[in-house]
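Sharing a structure below in structure tokens format, with a few things to ask.
One protein chain omitted, others in place.
For chain A:
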Amino acid sequence: MIETDQLTRRYGNLTAVDALSIRVEPGQVLGLLGPNGAGKSTAMRMIAGFLVPTSGTARVCGHDVGREPLQAKRALGYLPEGAPSYGEMTVREFLQFIVRMRGLGAEAAYRRYDAVVQQLQLEEVLELCIDTLSKGLRRRVGLAQAILHDPPVLMLDEPTDGLDPNQKHAVRQLIDVMARDRTILISTHLLEEVHALCNRVVIIARGRLLADATPAELEARSRYHGAVSFSAPGSGMSQEMLGRLPQVAAIEVDPLDGRITVFPKPGARILEPVETLLREQGLEVSEIQLERGRLDEVFRQITTGGDAAEGHA
């Protein structure tokens, strides 16, 4: 479990993290989402015990990071931003250094080491210097380092940054597998990642918590939520008909590809009436889609913050 209470960090006049209180339970994968410079990394550094908070506290598995740093650090697997590691060491040397630092017993260490190396597909690069590895491989070495002691709490700062789609998929699967009984906090600015990984999202900007919700709840805030879109040639007439449906609030036509998006009135379901209408009109519809809502739109709306108050869930 990760708990922060009014966690605050100031650099001179700049408040990087502003009274951030979050609580992540076992089994949760919390995505810390925010634009660059929002304070994601600073918050994580304080939870990991690297930076001392200006005020407020952070706890990992009940251990106050300030008062019981060693217990907190033992419970935590942490991938810092950019996955730093000692470049002059080989992958094997580096991971064995971590094993020693973590004080793992010989027997357990070997079993765990082998398992992690296999999980992250590092077998072939074990004897290579970390300096010579690609960005993606280095990220995987960083991940291996973080999960080597099988921690109950995992905190990953942009874990898939710099990975190709296949590697991203592999890392997400790994996190998915680990998520079952662990507390996981990841930071990201990739919205697709939130869909793929997280069952909860916290959005922060300028150090402040602006939203705390499930991905579905966030999508529901999008004006696209529940909208129906379709492409149909020669649908000029049907637009007018659609506009007369009692559930429909607005209609937009994409000027590029002519795709029509029909927005519902709040709470209304419009897929069925729209389909029925189209069928009655005998319109040839190549494909029709019910939109879940667009996270990027919600993200933009929340973080560029016209009204932050509305963002609070």
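Methods note: a residue touches a chain if its C-beta (ideal position, glycine included) is under 8 Å from a C-beta of that chain, and two chains touch if they have at least 3 such contacts; residues count from 1.
Keep in mind that, in the parts below, contacts and distances are computed from a predicted model.
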Protein name (UniProt record) of the chain left out of view, among "ABC transporter permease", "Hydantoinase/oxoprolinase-like protein", "Circularly permuted ATP-grasp superfamily protein" or "NADH-quinone oxidoreductase subunit J": "ABC transporter permease"
Residue touching the undisplayed chain, where the options are A:45, A:112, A:140 or A:208: A:45
Contact partner of the left-out chain, one of A:2, A:17, A:30 or A:98: A:98
Residues in chain A touching the chain absent from view: 45, 48-52, 69-70, 73-74, 76, 78, 80-82, 84-89, 93, 97-98, 100-103, 145
